[in-house]
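My structure is below; once you've seen it, I'll send some questions.
The complex is shown incomplete by one protein chain, all other protein chains being positioned as in the whole.
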Amino acid sequence: MSCVVFRSVVLVILLWCPVVAFAADTVCVECHSGQPGALGEPVAAWRSSVHAAKGISCHDCHGGDPTNFALAMSPERGFIGAPEYDAVPAFCGRCHVGVLDAYLPGMHGQALDAGGAQCVICHGSHSVQKAGLELINENDCSRCHDYDRALEIKESLTGVDTRIKAMDHDLERLHRLGFATDSLASGLFNLRNQFHRIFHGVDVERVRQESGGVQTELDQLASAVEVIDDTLAQRKLWGSIVIALFVLAGVVLVLVRKTYEEEEQG
Amino acid sequence: MQPVKWLVDFIDVRLGVREIYASELKGYLLPPKVNVWYTLGAVLIALFKLQIITGILLLMFYVPDAEKAFASIQYIMNEVPYGWLFRMLHAVGANVIVIALLLHMLSVLFMAGYKGRREFTWLSGFIIFNLTMGLCLTGYLLPWSQLSFWATTVATDAAGAIPVAGEFLVEFLRGGATVGNQTLGRFFALHVVGMPLLLLGLIAVHLFCVKRRGVSSPPFGKEYRASEPQPFFEYEKHQGGIPFFPNYVVKDAAVICFFIAFLLAIIFYAPGMFFPESAFQPADPFLTPPHIKPEWYFLWAYQTLKIFPSEIIGLGVQGLFMTFLALLPFIDCGPERRPAQRPLFMTCYVLGILGFVAISIWGHYS
Partner (left out) sequence: MDPNAPLPLQRRKFLMTLLAGLGALIGAASAWPVFRFLSPATAGSGSDQVLIPRGDVASGKAHFFQHRGKPAVLLQVAPGQFVAMSAVCTHLGCVVAWQETAGEFLCPCHGGRFSAEGQVLSGPPPKPLESIAVELDGDQLRVG
């Protein structure tokens, strides 16, 4: 029994290693990158996507066997291919569960059968980037409807979103200085997801309600960052004093040397 | 003053320290024209001492285990009082040592200090330089970050280009097929015990060579005469020179203070200078981070490996270059030491420095 478990663990590791370590090496990419038109384009688009950066490859969404040329697109190996228009939310929602939950009861979700916007309409598909407020813009929204309502939502999101971005930047800066920001960063990550999820219901009132709670949690993160920044400022102050002491000592020693030089010259 | 005198008397009667002071410190005369570049040896000794002290302190909390190493460094950086300071002093200090070593070697090359039967001094110094590089390389792995792991993977992999024995050598260096706990174990042992012991011994040999043969005069000024070395041992005396103690020691101390101020300035004003992002991510053997680069002082070697069509040629060129540098006093053995009178050498010297900088920059941006 343990042997079977061991083997499957090894198999899973072997299957995953190439995918994670060298995401470009799956058989999907090998074949499709050489193909013309719609069959080859997704590879290049995917390479620059947030999915590629996080090690999410073709088969993670489309299924199939990324290690076997013959069975790569075999339904027995779970190959799905491209989903229909109205199947896209369910397709993406396998991973983005919370977003799907928020999206379905919202206006976009309710209108799905009538051609309402689904994930790829705003986010794109293979070239998907880390989502941000720039996705809400006149060009894209007015493809389907007036921009007014969209703008209202965007404005309700902006304050919190800007703060989240700034906080992200702060945590990254502290991390680069060797501070253990992991727990703060995962807190922020959850907060960001929670907030972005709410938006998918495209309901201004809901966004405004939830913003308050998010702001409070952001305040807590901000005070934690402030504590670290105070420590840094303190260190810099004392460090500067010690640097000054060493420079001063160096200068005094140079002057002492001068007195000897005068003696030596006689 | 009375108790001090009594104490010195007490020791002097037993060990004759006043005589040592008179002959080895006050009576140890340096060339009258000695310049600021002659302080770099003392600077290096001070910096190595700092590494030993901070290293011992870090050892109290560091755990050389692949599962725990990264967390122990995180602990040192975040939880232990002033742990961040000692860690930064140690890591940044290593970089400052390399800078000081390069300056020391470049000044000796410029003034041709290796001439006049000082081959052993140069050779021992050159081995110290290489050993320091070894200490840097082994120390780099210990934090077990992404940077450590992949830099070590790439560095040990280079040995694979050696024909026949290459593959064996790579595994031998790593203690296994890939960099892992065994690699950490051997690098740790070498970094904290093996190499430092060897280094201390070599520094002793180096200082002995310097002291035994006598410090070389700077080859500048009208009084300088190129002299053919004698066929027998001779101590180079400097009549009317500067007493080492206390006259010159204060200059040593001054430059040491400036170097420490420089080191602290990096730590407090540019702490990220030697730490790319991957230095703060735990090692993941299944995920190669993008743009992995060696430390700045290894960039030249990294880039030469890439310039040549095959790695073995690159390695061969590096080996030849290092052998050439090691044996330089035997090759460049004429008596002339004045830079202006050595046009061929100075051309190579300047081109060498420019080449090193250029290849390093190329390596950084490639």
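As written, the chain order gives the labels A and B, with residue 1 at the start of each chain.
The rule is short, and it goes like this: a residue touches a chain if its C-beta (ideal position, glycine included) is under 8 Å from a C-beta of that chain, and two chains touch if they have at least 3 such contacts.
Not measured: the values here are computed from a predicted model.
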item: Identified contact with the non-displayed chain, of A:45, A:180 or A:252; value: A:252
item: Contact with the hidden chain (one of A:134, A:205 or A:262); value: A:262
item: Residue of B:62, B:86 or B:275 in touch with the missing chain, whole complex considered; value: B:86
item: Residues from chain A at the interface with the omitted partner, ascending; value: 238, 241-242, 245-246, 248-249, 252-253, 255-256, 259-260, 262-263
item: Contact footprint on chain B, counting only the chain that is left out; value: 57, 60, 80-83, 85-86
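The rule is short, and it goes like this: only the chains that are shown with their structure count from here on.
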item: Distance between the centres, which are taken as Cα means, of chain B and chain A, whole angstrom; value: 42
item: Chain B contact footprint on chain A (complex, rising order); value: 16-17, 20-22, 55, 175-180, 235-236, 239-240, 242-243, 246-247, 249-251, 253-254, 256-257, 260, 263-264
item: Of all residues in chain B, those that touch chain A in their complex; value: 32, 74, 77-78, 84, 87, 242, 246-247, 250-251, 253-255, 257-258, 260-261, 264-265, 267-269, 271-272, 275, 277, 280, 286-288
